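A protein chain is absent from this complex, but the other protein chains hold their places.
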Amino acid sequence: MENVVNPRRGFVNLLLGGGVGALMVSVLYPVVRYLIPPKSGEPSTANVTLPWKPAEIRVNSGRIFRFGSQPGILVRTPAGDLRAFSAVCTHLNCTVQYRDERQDIWCACHNGVYDLNGKNVSGPPPRPLEPYKVFVKGEEIVVSKGA
Amino acid sequence: MTPPRLVQAVTAWLDERIDLEEIREFIRHKVVPVHSHTVWYYFGGMTLFLFTIQVCTGILLLLYYRPSAEEAYESVQFIVTEVQFGWLIRSIHSWSANLMIATLMIHLFSVYFTQAYRKPRELTWLSGMILFGLALFFGFSGYLLPWNTLAYFATKVGTDVAGQVPVVGHLLTRILRGGEDVTGATLSRFYGIHVAILPLLTTGILGLHLFLVQKQGMSVPVELERSGQPSKTMPFFPDFLLRDLVGWLTALAVLAALAAYFPWELGFKADPFAPAPAGIRPEWYFMFMFQTLKYIPAKIGPIDGEMVGVMAFGLGGLLLLLVPFLDRKSARGEKSPLFIWVGVGIVTYIVVLSVLGYVAPGGR
Partner (left out) sequence: MSWRWRLLLTLLLVAPVFMRAADAGAQKLPEDNACVQCHQGLGDPRLASPAERFAQDIHLAKGILCQDCHGGDPTSFDPEKAMSRSKGFIGKPTHQAIPRLCGKCHSDADYMKQFNPTLRVDQLQEYYTSVHGKLLKKGDQKVATCISCHDVHRIRGIKDQQAWTYPVKVVDTCGRCHGDAKYMAGYNIPTDVVVKYKQSVHYEALAKKGDLSAPTCNVCHGNHGAAPPGVGSVANVCGTCHSVPEELFAKSPHRKGFAALGLAPCVTCHSNHDVMQTSDEMVGTSDKAVCVNCHQENSAGFKQAGVMRASLDGLRESIQRAKAILDQAENAGMEISQARFELRGATDILLKARVAIHLVDPAAVRSLTEEGNKIADATHARGVKALEDLAFRHRGLWVSVGIILLVIAGLVLKIRDMERRRGQEAAVGRRG
């Protein structure tokens, strides 16, 4: 009788052992992956590290960067300091750009103009651009929404 | 060394130092009564399993979660969108919380209807009721942590209700909220409650509860006890435990499916200055109380309607807590149909009011 039962028992034990092993892997694998921090490291809704070094930003120039799903604009003024603003035009939400020939920030959609303090100076925009804080840490530029 | 041999070797090593014979004897002899109501025995262990899931997923979540009004929502969003399998851990945590309270309620009512609270198990019942209260508080405090609109307003309403307790109501609300209104201070406080205070209390009371169950063994239904027949039993290890595992693994599969097909939503970040959205509801396990309060008139005589409601529920809870001492018949080992019918009434009430909470039109 034992001989008839044994192979069956062996099969059940194998099934159980293999199954439990696979189960352990399918539980531990997500947990281990979870514990490894993702590339971005931290939620980037309050601040973001820009992909450029400070030296790369020439005087009297500006660039668009991504802050979450919204654009921001980084400007190095003719005087040399770094400033950042939301690049969402306060008129109808087009993305603004830097104009080096006029040293201002311009919205191409309806000719809205902002000065280098983000203040709306001419055209349709009703409010200034939201200012951000800029921190230079060595070779990194960090832009923060502040609070 | 193969796994079974390894286990043997470790056990032998420990045996030389701490005598494990008592524990082995206990495990060998622990039996579970077998009768028509045996199936209900599984629900206590199921609740424990789900609680363990909560502790594990909770610990994983708190590695990335940030408990401040400015960052909480964003950190949950980060977990769900950027962290590998974060979506899975988060959804399992949220779904398991609900499943745990459901199995806890089944466990509570199955114990109630089989009158397992009777002498000598009064302490087990008391500690269990305290655990129930702790679980509800776990649910309430955890619900706020994602700091979305629904959670914010549900907490506002919930802590408002706490303010209806006579005399100490206002102080209670202030202590819960960490101030007069629901703010970042409330979030910090609820976080501390959820990850430190409640786990500590639960560990202690759960330990007591489990110890009592091991010491006193499983209770059998009254008729069976009175009949005097020797009851059929099955060994706890391995029979009952294997069956337990089947249940636990089924629960695990259900949780994974829920997480994949019905992921817990993120909602919108809470804005304290925005008006309350239409249709705020508490979680389903508070629904029957919430709906009851809606039906109570604004004033009953000179007293605030809501206060009457809160006190009534408080009284109900107290009576339920003291059931082992109120049910004299069960203390004598007799069946008490009165309490059975009261129990049926309570369950019906909870079910009907909860359903109404979801289908009844409009609010107050």
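First chain written, first letter: the chains are A and B, and each begins at residue 1.
The rule is short, and it goes like this: contacts are C-beta pairs under 8 Å (C-beta built on N, C-alpha and C of every residue); 3 or more make two chains touch, one makes a residue touch a chain.
All figures in this text were calculated on a predicted structure; none of them were measured in a lab.
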Can you say which of B:V31, B:A256 or B:A331 touches the chain missing from this structure? B:A256
Using the definition of touch stated at the top, determine which of A:G19, A:P37 or A:P51 touches the missing chain. A:G19
In chain A, positions touching the absent partner: 1, 5, 8-9, 12-13, 15-16, 18-20, 22-23, 26, 66, 68-71, 92-95, 108-111, 123-124, 126-127
If you put the missing chain back, which residues of chain B would it touch? 80-82, 87-88, 238-239, 242-243, 245-246, 249-250, 252-253, 256-257, 259-261, 263, 265-266
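Rule of thumb we're sticking to: only the chains that are shown with their structure count from here on.
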Contacting residues of chain A [partner chain B, same complex]: 23, 30-31, 33-38, 40, 42-43, 45-46, 147
State the interface residues of chain B toward chain A in the complex, per the touch definition above. 60, 63, 66, 70-71, 74-75, 77-78, 82-86, 88-89, 249
